[in-house]
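Reviewing the structure listed below.
Only one protein chain is missing; all other protein chains are in place.
We call the chains A, B and C, going by the order they appear; numbering starts again at 1 in every chain.
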Amino acid sequence: MMPDLEMTTAQQPEQKQQLQPKFDIRVQHADFSLQDVYQQLAATPYCGAVVTFVGLVRDHPELQLQALELEHYPGMTEKALLQIATEAAQRFDLKAVTVIHRIGVLAPQQQIVLVGVASAHRGSAFAGAEFIMDYLKTKAPLWKKQHDANGTAWVEAKASDQAQQQKWQ
Amino acid sequence: MMPDLEMTTAQQPEQKQQLQPKFDIRVQHADFSLQDVYQQLAATPYCGAVVTFVGLVRDHPELQLQALELEHYPGMTEKALLQIATEAAQRFDLKAVTVIHRIGVLAPQQQIVLVGVASAHRGSAFAGAEFIMDYLKTKAPLWKKQHDANGTAWVEAKASDQAQQQKWQ
Amino acid sequence: MIKILFFGALRERLQCASLQMPLNTPCAVSELLNQLRQQSALFAGALADNNLLCALNQQLCGTEVLVQSGDEVAFFPPVTGG
Partner (left out) sequence: MIKILFFGALRERLQCASLQMPLNTPCAVSELLNQLRQQSALFAGALADNNLLCALNQQLCGTEVLVQSGDEVAFFPPVTGG
């Protein structure tokens, strides 16, 4: 961040506060609005890039998915997501980060998770958003149960998610 | 994409058509709505991931930007963007791609460009969207002129954009 | 006393979401796991899984960390959110 040459001493505390990244972390049953989140992110001062990721309940042609059920560890989930967002913001110089994860029973095509970041430049925005998703997938205490034509089963963790997260280390 | 076991011969043409990626490419003076684009992308069958990038006119604390002026090569811009989107869709198995680029005079904080992709998985969605932006930055015939406190000047191409695009080769 | 929580498939298999346990002296999570395994064949089987994760006071941790009275310890399968 370049110094603000016109900044007076009196304005300093306010200006400094603006330079801290803004975090908005939510774990909720309710659906969310990408538009609302985007408008908040796009209003971040001196930002040129906003990247958003939305994860949806995905059906397969041959797997008649009825629902996904999301269980979580109340209290820890929010802390874990804030830690991940904070690490991403420091590492990629993000100015604002929003993470919303839904819990409960979700039907196919419904929204599960939203990650949105605002940054000065596109490279850091893409990297920051993907970093958050990769860490969320392996570090945030959430578990999926799948209800489909074959019955009910807990979703198994994927080795590929572990490998993807380790790429950032 | 897995074969649809319940697919009958009569349904085949329609089913096949659904599996082709959908492209929506626009070059326009008018502003755009991320929400409208997102809703279209999120409705893509069997997609679990939607990534969007929005580029905004970025101001600096010490550079009083008044406006950006976007010139383009009518006809070629649309073709170049469709080529880039098509290559990204093949390479990353994207199911739907939207690219909107504005032209004309834009004030600070206004939206310039939107890239949105839908894919089965998050990794390909992130990679596809970033690929499109990196190629757009070096291959699409658009030029920016900057109006600020120091006067008017054409924006210089950045070596870093060239390097970023070459990473995909 | 400490509070112990289980989540996901582990909670379902144990048919137990949480339990309280007395703790006189600090002990490692690995020690605590051994005590839990001795509760029943069900616990022994479910807690034998090497892939289990644990958290101390809502922070992911290794089994070598020390648990003290008043702490909250959680065990759960690899996470599958997102």
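We take it that contacts are C-beta pairs under 8 Å (C-beta built on N, C-alpha and C of every residue); 3 or more make two chains touch, one makes a residue touch a chain.
All figures in this text were calculated on a predicted structure; none of them were measured in a lab.
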Chains shown that the absent chain touches, full complex: B
Residues in chain B touching the chain absent from view: 55, 70-73, 75-76, 79-80, 101, 112-113, 133, 136-144, 154-157, 162
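Here, only the chains that are shown with their structure count from here on.
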Chain contact topology (line, ring, star, complete or other): line
Highest C-beta pair count, chain pair: A-B
Mean-CA-position distance for chain C and chain B (Å): 47
Inter-chain centre distance, chain A versus chain B - centres from mean C-alpha coordinates, in Å: 21
Separation of chain A from chain C, taking each centre as the mean of its C-alpha atoms, in whole Å: 28
Two or more partner chains touched - positions in chain B: 122
Sites on chain C at which at least two other chains make contact: 82
